[in-house]
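Removed from the display is one protein chain of the complex; every other protein chain stays in position.
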Amino acid sequence: MKTFTLEQITQITGGMLTKAKDVSITKIAPPLLADENTLALALGEDEIANLSNTKAQAALVPLGVNIDGFTTIEVERPRLAMMKLITMFYEEPMVNKGIHPTATVAQSAKIGENVSIGPNAVVSENAVIGSNTRILANCYIGNGAVVGTNCFFHPNVNIGDRVQVGNDVILHHGVSLGADGFSFVTENPNNIEQARKDGEIRENDVSQVIFKIPSIGSVVIGNNVEIGANTCIDRGTIENTIVGDNTKIDDLVMIGHNCRIGKGCMIVSQVGIAGSCVIGDRVVIAGQAGLADHISIGDDTIIAAQAGVSKSFPAKSIVVGSPAMPRKEFIKQLKIMKDAGDLISKFKKYEPLLKTFEESVNDSDVAGVVK
Amino acid sequence: MKTFTLEQITQITGGMLTKAKDVSITKIAPPLLADENTLALALGEDEIANLSNTKAQAALVPLGVNIDGFTTIEVERPRLAMMKLITMFYEEPMVNKGIHPTATVAQSAKIGENVSIGPNAVVSENAVIGSNTRILANCYIGNGAVVGTNCFFHPNVNIGDRVQVGNDVILHHGVSLGADGFSFVTENPNNIEQARKDGEIRENDVSQVIFKIPSIGSVVIGNNVEIGANTCIDRGTIENTIVGDNTKIDDLVMIGHNCRIGKGCMIVSQVGIAGSCVIGDRVVIAGQAGLADHISIGDDTIIAAQAGVSKSFPAKSIVVGSPAMPRKEFIKQLKIMKDAGDLISKFKKYEPLLKTFEESVNDSDVAGVVK
Partner (left out) sequence: MKTFTLEQITQITGGMLTKAKDVSITKIAPPLLADENTLALALGEDEIANLSNTKAQAALVPLGVNIDGFTTIEVERPRLAMMKLITMFYEEPMVNKGIHPTATVAQSAKIGENVSIGPNAVVSENAVIGSNTRILANCYIGNGAVVGTNCFFHPNVNIGDRVQVGNDVILHHGVSLGADGFSFVTENPNNIEQARKDGEIRENDVSQVIFKIPSIGSVVIGNNVEIGANTCIDRGTIENTIVGDNTKIDDLVMIGHNCRIGKGCMIVSQVGIAGSCVIGDRVVIAGQAGLADHISIGDDTIIAAQAGVSKSFPAKSIVVGSPAMPRKEFIKQLKIMKDAGDLISKFKKYEPLLKTFEESVNDSDVAGVVK
């Protein structure tokens, strides 16, 4: 069991210890789940209030929170301190050493030092696995795929042929890298092509064949990338689909063929990015937002949850709504909607007056009279 | 082959048999797919109409549906009767007994009585599997995970370390329980933090590191829960992510870290619930709805399909739209949109008149004149 003094924790978190006390901290937890050797984490208002009912003898709190007679470590940036604390207490998951006897590793595969390959995992012909990488049960690494060093693949990750994964990459349950792009073509224009051109759908050649455009590109994932459970990143048509270093992707995200995602992006759950989009660096895309194909998003842009992005936006945009627009415009639209209700009532009030005037004008000539 | 008389079916469904007939029922099907020994299910208008073309000799129909010369069992609550009927004819899927020779079960794992573990399934160190539970092929049960009694895990379910699953839980293909939460922090405020504070994005420290906040919490699933294919429930940061008893979750749903979902909820396909939400009991969340993080939803609330819920709602709300609002407000907004069209036409009609008046006022003093 890891044990720390309050002084040690204060030093690690860069905080300020008030009302020092001699406690051995063996755990961190919210106030109501704490015992006497827990450091209670009270970062928000609710949890600070819960300190009156905690069994903990000390708490981590935001700077300036003062609780009568209670030992606290005040920190300027609570989430950062929490990260440091959790990292202190975190224990690496147990994985088998070496290649599990039930794993299938091709003779032509190159396996680095200190690699762990779990039960029933498959490493195909000519694949390369970097040193210290851990591949858990039921993962599949395709032919010629290249995985860097110090990666952690949770069970049941699927890596297609020739996909390249950088160093220090974390992939969660069921991630799919390198399924084929969704790309087809017909001999003659199909409904979508017609609708784009004419705005409507004409007689259709009902028997025309849909040809698959094979994906001969691949997927390239940078260093320090994390990808959430059951997320799918499809391979490119003739180029690669690319995810830049330090980008973090949540669960159930879809990234289409040929996309180029920049560095340090945050892509939240259930986001869908259609084919051939170019996303800058440090872009944030909130949950369930969708991007149409062939869109460019500039660096540092934020796209709000459920936004439907149908055109490109420059760097440092804040983009909201479906169809998506700059946040200021969206707020204006909400205001218009709000004002429209009042307006309709007012207009209805004045309408009989206007009607009377109109009739008067038709009868005589009001403008003339009042002049 | 299971065979029932019409009298037996009448009794089981609590219905009323009209024009009794001696038929052996071996199957249930819609009218057009029925043969002579089928009980036709005609619960809706279309299927009732299809009874004129059925080969069936008897049908289950809603109370009050009378068909000349046709044998029917009338029931008050047709879906309930259908459930009872299907359950009668349902045959349990065939699964291997005991531990399949290709399964990998850690010596430290505790396996209950009459447990079935399928081909290539993995049960890790110190995991506990309750009696009568069936774990099908290619499932993964992490270190120290606890699974209750009488569960049914379809192939390829992934249960992370220390996750707890109750009794009578059904998990479908590819479910992920206990992937890490999507939780990161930077040394200094990032774009999102800036935008929340200032409404815009300032100069960015492009080189700042994104630190992962490890998830040391787990996932706890109650009794009688069912979770659909490829749904993901992430583990909590320091607390557990919790799903209450009797809650039913559809395919491709995302439930973020630290969420607490109540009892008896229905969460439909592709719903996304961001981190730290608290959902009451018997809440219904329809397809593709999204909830922002740290939201509370009261008991018995209904959230409509594709709603974008950005704030908390009390018990028994009916919530619609994106951004989501009470249903009454949403209907009012739709009406405003509809009225606005009329209003614009009318205003355009009166605009020249108003212009003329305005000019008159500027010339003389209309108000004075008319007085």
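Letters are used for the chains, namely A and B, taken in the order the chains are written, and counting of residues starts over at 1 for each.
Here is the rule we use: a residue touches a chain if its C-beta (ideal position, glycine included) is under 8 Å from a C-beta of that chain, and two chains touch if they have at least 3 such contacts.
Computed from a prediction, not measured in an experiment: that's the story for all the values here.
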item: Given A:176, A:224 or A:241, the one touching the chain that is not displayed; value: A:176
item: Options B:216, B:268 or B:324, residue touching the unrepresented chain; value: B:268
item: Residue numbers in chain A that touch the chain omitted from display; value: 102, 104, 120, 122, 124-125, 138, 140, 142-143, 156, 158, 160-161, 174, 176, 179-180, 182, 184-187, 190-192, 195, 199-201, 204, 206, 209-214, 216, 230, 232, 234, 237-239, 252, 254, 256, 270, 272, 274, 288, 290, 292, 306, 308, 310, 322, 332-333, 336-337, 339-340, 343, 346-347, 350, 353-354, 356-357, 359-360, 363-364, 366, 369-370
item: For chain B, residues in touch with the removed chain; value: 28-30, 33, 41, 77, 79-80, 82-83, 86-87, 89-90, 93-94, 100, 102, 118-120, 136-138, 154-156, 170, 172-174, 224, 226, 228-230, 246, 248, 250-252, 264, 266, 268-270, 281-282, 284, 287-288, 299-302, 305-306, 316, 318, 322, 327, 337, 340-341, 343-344, 347, 351, 354, 357-358, 361, 366-367, 370-371
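FYI, only the chains that are shown with their structure count from here on.
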item: Intercentroid distance (Cα basis), chain B paired with chain A, Å; value: 22
